[in-house]
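A single protein chain has been removed from this complex, and every other one stays in its place.
By letter and in written order, the chains are A, B and C; residue numbering begins at 1 in each of them.
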């Protein structure tokens, strides 16, 4: 059974009565809360909250909820987002030459583990076009070189806009996005194939091998203009030993990358992640 | 800086307005919530909540909070507990012949990782008396055999009562408590040296070895009258290989037992665990 | 660069000189060992070993190696297997209605993470036939009911024989194999969706949920006539909380199942697993 819900994500300066005010708004309009989680960062003086309630029996029509809540939010100086479970987000998957994360995401969306529609796949290589075809999804080949990056990014932005994309997933895209791009489209999740902040930059498995670590990791994070330094959503690790070559690290890492990226995307799609500063609150 | 707080643990049949009513009770009396977490078990139709707020500036005197909240709780058919952070719980540690969990708990309490006072140590062996002495704690040697269990349990209950004990920690006590005992003193946490429900009963490491598992575990749980079947608070595991003998499993298991028991006790002492049926909600 | 190698798996009663004799056999014939691992089970009085060496420069022709080694093995009362890296094993994947392990194995074989040829897919349902088609693999629909199991197993055995299958992978096949079948085809790896021996039998995630555990697991094991009791090759776990419904356990479990099954199959395909009694030695 699917329950139709609304979800509020709120962040505001900490003060008395926040839970009471938000919960009362929902209760007084006839809503039944099915998930409520709050966090206070005492150091930052910030209150962050996620509340999800059933729309059935709720007395406000959907198009008025935001306006009504804004009347409460404004005096609290609150930032807020309102999401409806029946609105399925639309994603673009960006890939380069490796197919493991792409296959994994396509399978999860097809299996309804991830509730999303796939608008399109963008790649700087032609290599994975056949997978897109296999799953019946648009594939846009936009090769990047030293001189054409700016114009290609404009085409990418146009494609995202036309397809009404909510989220870009960098599924081993291996290219840096420019500040201009991110200002125009800030919702980008990346999988970095290391346990950040260890092994920032290129070839992290080679770096890990040469440092002789006993554990490797992967990190799903939002992209910001500072490479590999964006807010972290999810991380996981796997043990390795002296028997593992660089090729073994790459192989073991692929399983991590798939799972960590999928978990990060899922948390985002369910509106469970709030970013503040360079940190995330994950209401899992 | 230590903040003086009150914590409410509430469970009641699910219905509209629960978060609003509890939060409004605190807000209307001038309290500032610093931790609020809720869970709805849709299948069981149960709402469970933990709310912690600062007492500074709260307008109700501490001895009236319970009575005032009861007026709200009764119509909701809610079970509730109220705890104050300044009340340090008093624990009894029960041991048999192994000292690793005892040392670990004593260190954690001494280091203030666990906020508790140790009232006494009870053991069915004399072996660990010197450790009690080393830390300046009462040690009661109450040997158990087939014929004296009932009378020894009466003595144990008397000791717990006299010392005003809130929680018994079975730190490898290796003895079954009777139903009579548990009816008189239900707050008992045990560490079982397996990943329950695998390897219930005696010698779980020998069982694990002979089954040839690749992972072993430990489980902190409340004791109920059904042996090794009480509500689980915390579990953890460690990988093993064919190179590990039974002695290695026991050694590796000790590290798990210490950490899992300490985590379980900490969660309980911070009033983060709610039991319903045979399950726990852990507001970690 | 791919190195052509031979691998010996040896198990025999423990006695002096075993490593020396096996290593000298390889050295005296001009072989260079690239992997050698041994294990002595002192309790069982058993020596187990895996030695892999380069065939380049080895003076014995491949078809004589076995016979020559047998002269050494016989007086030691050793069981032994000889495998050549250039012989790619042929597997059959058996499925029921769930596709996650099937997709995962197909991807890993296609990506050459698993070095195997897929001979055929067998299923008691028609549901996954389209995936077989997508990857260009034979799909045999052999429905099982209470009255036809014996005759269907005969057909299955015939298919395995005709396709020269080395290993059957039960990728969520959800059916018990008969003793007769296993006597005719003993090389079967299964993925059980629990941390065995916890939650033997049907619906382990429902069992795990109702027991209220805080960790779930998956187990790759060889099938024996005693259901869910065969030798364990690999296990892994993931943490869960009170927020996870049975559906969440199933979803999280799928990731475990995929990875644990793939690891178990990989270890088998690389001839890294030796079974003795109900245990495995895994020379990872």
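The rule we apply is simple: contacts are C-beta pairs under 8 Å (C-beta built on N, C-alpha and C of every residue); 3 or more make two chains touch, one makes a residue touch a chain.
The structure presented is a predicted model; accordingly, all values stated were derived computationally and were not measured.
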item: Per the touch definition above, residue among C:24, C:148 or C:179 touching the missing chain; value: C:24
item: Contact residue for the chain not shown (choose from B:4, B:113, B:126 or B:151); value: B:113
item: Missing-chain contacts mapped onto chain C; value: 14-21, 23-24, 26-28, 30-38, 40, 42, 51, 239
item: Residue ranges of chain B at the interface with the undisplayed chain; value: 99-100, 103, 107, 111, 113, 134, 243, 251, 254-255, 259, 262, 284
item: Where the unshown chain meets chain A, residue by residue; value: 39, 41-43, 195-199, 210-215, 217, 231-237, 241-243, 245, 278-282, 284
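Note that in this section only the chains that are shown with their structure count from here on.
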item: Identity of the chain that, by mean CA position, is farthest from chain C; value: B
item: Interface sides of chain A and chain C: same vs different residues, half threshold; value: same
item: For chain B paired with chain C, centre-to-centre distance based on mean C-alpha positions, whole Å; value: 42
item: Centroid spacing, where centroids are CA-atom means, of chain A and chain C in whole angstrom; value: 36
item: Per-residue overlap in chain B, given as positions that touch at least 2 other chains; value: 42
